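Heads up, one of the protein chains got dropped from this complex, but the rest are sitting where they should.
As written, the chains take the letters A and B, and residue 1 is the first residue of each chain.
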Amino acid sequence: MRDRHLKYLFVLPALIVVASTAIWPLLQSFYLSFREWKLNRARESKALWDFEYDGWENITYLFDNYLQAVQDDLMWNAVQVTSIFTVASVILSVGMALGLALLLAPGGKFRLTVRTMLILPFAMSPALIGVSWRFMFQPDFGLFKAFFDVLFPPLADVDWLGDPILAMIALVGSDVWHFTPFLTLVFIGGLATVPKDAQEAATIDGATSWMVFRDVTLPSILPVLAVGIVLKSIFSLKMFDQVYMLTNGGPAYATQTLAHYIYFNGFKYYDMGYASAVSYMLVIPMFGLTWVYMKLVFLKR
Amino acid sequence: MKLENISKSWGNVTAVKNISLTIQDQEFLVLLGPSGCGKTTTMRMIAGLEEPSKGNIFIGEKRVNDELPKDRDVAMVFQNYGLYPHMSVYENIRYPLKVRKVPKSLHENLVRKTAQKVELEDMLNRRPRELSGGQRQRVALARAIVRAPTVFLMDEPLSNLDAKLRVNMRAELKHLQHELKITTIYVTHDQIEAMTLADRVAVMDHGIISQLDSPEKIYNDPANLFVAGFIGSPSMNLVKGELKEGIFKHSNFSVKVGLKECSEATLGVRPEDLELTNPENAVCSGRVYSFELTGESTLVTIQFEEDRLTVRGHNKYRVKIDEIVGVNIFPEKCYIFETETQQRLRR
Partner (left out) sequence: MLSRPARKQINDFLQFFLILSAAVFIMIPIYWIISGAFKQQVDIFQLKLLFTPTLENFKIIFKSPYNLLDKLYNSTVVAFSTVVVAIPLATIAAYSFSRFRLTGERIMFVMILSTQFVPAVVIVLPFFILFRDLGILDTKLSLVLVNLSLIMPFAIWMIKGFIDGIPLDTEEAALVDGSNRIQVIKNVVLPMALPGVITAAIFCFILAWNEFLFAVIITTNKAVTMPVGLSMFHAEEGVLWHLISAAGIMIMLPMFVLATLIQKHFVQGMTMGAVR
């Protein structure tokens, strides 16, 4: 068979899988966001296609879910929580990853050993990370209690997960712990592509280490940095597992991210139409980020 | 500048072994040698990019071992130019002035004058990726000269250029150095560059200086087999034999050289110092193995049992492969080396 036909045949099975496991659900969900779909109806997928025709005059009922979402305080709370979480986690993890990458980039046994450890947090189930951090923040016998007992007694009796702000800090902390090492690995790869000649030339021209970084290294890794920021933002917006295990959205919805809010509505209250609608509202900023990511990556081609 | 007993090793590998060298003010010194001989490492130690494992480096009267590159007032041109990819040509040339806090008002003038010297005035707004190899090299050069440093260091600056451009740039470099009167250390593996540019040449081999002399003496008075075989294109013919009673004996021929005894000796003679003639009148004769017409001469390689000699003949000389030709060897043009120690035996 000629290449001409073969190349489509090769991608066909994969595309079928993607179409059925990804595209179909996405389209279904989109359709679902316009329907009223609660627990009882969730039992019958066939009913999805019964369209109760209410006349074109009242077409606005299609958008009921969306209207409800916009008026829902808890929804806006989730938006705020997600925004704060995303901004904080992206800035912290990208910043620390860059610093760590600079520290670990040179060779040597010590640095290489630490580098092998960098993959571990990424290999740990986010659900387990939530559990671990919850354990560490346990007010009676967690690690942090022991830590503060020794170093900073005033803080020792604080129930971190019971306080809205501290719980958020703990959540951000767990996420930063999860992703910083991974981003560090990516940035180390990026630093390797910086032209060494130009760095040495700058040193000879008279630049200090800081100037070399600012004028030569940083411009060279800007693309990698950008990809890192976009990728991490997308991961942050989607984050679910840690919230569920660490705080389950509490205390009093202080850490309920949009992903968690959607889950709650879809599978605790079984209001699936509504959950879909909120999901698709989140899709808009994510789509924006995706577009930026595509631009950055495909620019290289 | 002075290098005193400089050595550099990494673990078990020693790149530079105990080198000592004094460089005169305004001298153009070339470090010449094949890859791996330690010439680039030596230069990097002078620049401050590597620290010597042993020994001292002096610039002027000052010991600079502990000085950072930026404090040694040297400028360097890299083999791959090392240009700043995100800055324009103007910014690239200006950078040394900027980081050394030269007053801003002087920048423009200095940059433009330097750009003129390397004929880049029209390119100042371009980025490095838009430039050809030769243009990039000139930017690197301009960046090095803009601040009039004490020492120029050049690491194989011409090796990435095509042949024709290389010849042109050689002349440019020589002129520039003469005009600027700055002490220059130049690293290359190309012996023609060394011969044409240098006041003195340090031929390096496996971390040591094999011979340090003017280009003339390196060519006409090689101190050992390494230098003799490395310099000259095509390279010097080297054949092994025996030296007895002042006569060098080879399986095919004998030459009266008037030197003392040596059981294992090597005779060296340059292709342009041999003469092609007909087999009957010649000192020795052999079969033509191959020949090359270079335009300005004809190079004929002749097989003598186990050895081959290359002779540079007149450009109108024509011959066929497997033809028998004769070669004349003139004793006064021959160099004799002791094979084991590789040292030259002098009269």
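Here is the rule we go by: contacts are C-beta pairs under 8 Å (C-beta built on N, C-alpha and C of every residue); 3 or more make two chains touch, one makes a residue touch a chain.
Everything quoted here is computed from the prediction, not taken from an experiment.
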Touched by the hidden chain, restricted to displayed chains: A, B
Selected residue (touches chain absent from view) among A:11, A:70, A:87 or A:252: A:11
Where the unshown chain meets chain B, residue by residue: 66-68
For chain A, residues in touch with the removed chain: 3, 6-8, 10-11, 13-15, 17-19, 21-26, 28-29, 32, 42-46, 48, 100, 103-104, 110-111, 114, 116-129, 131-136, 138, 140-141, 143, 145-146, 174, 177, 181, 185-186, 188-190, 193, 223-224, 227, 234, 237-238, 240-241, 244-245, 258-259, 262-263, 266-267, 272, 275-276, 279-280, 282-283, 286-287, 289-290, 294, 296-298, 300
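The criterion applied here is as follows: only the chains that are shown with their structure count from here on.
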Inter-centroid spacing, chain B versus chain A (mean Cα positions, whole Å): 58
Contacting residues of chain A [partner chain B, same complex]: 195, 197-198, 200-208, 211, 215-216, 219-220
Chain B residues touching chain A - in the complex, by the definition given at the top: 47-49, 68-70, 74-76, 78, 80-87, 95-96, 99-100, 140, 143
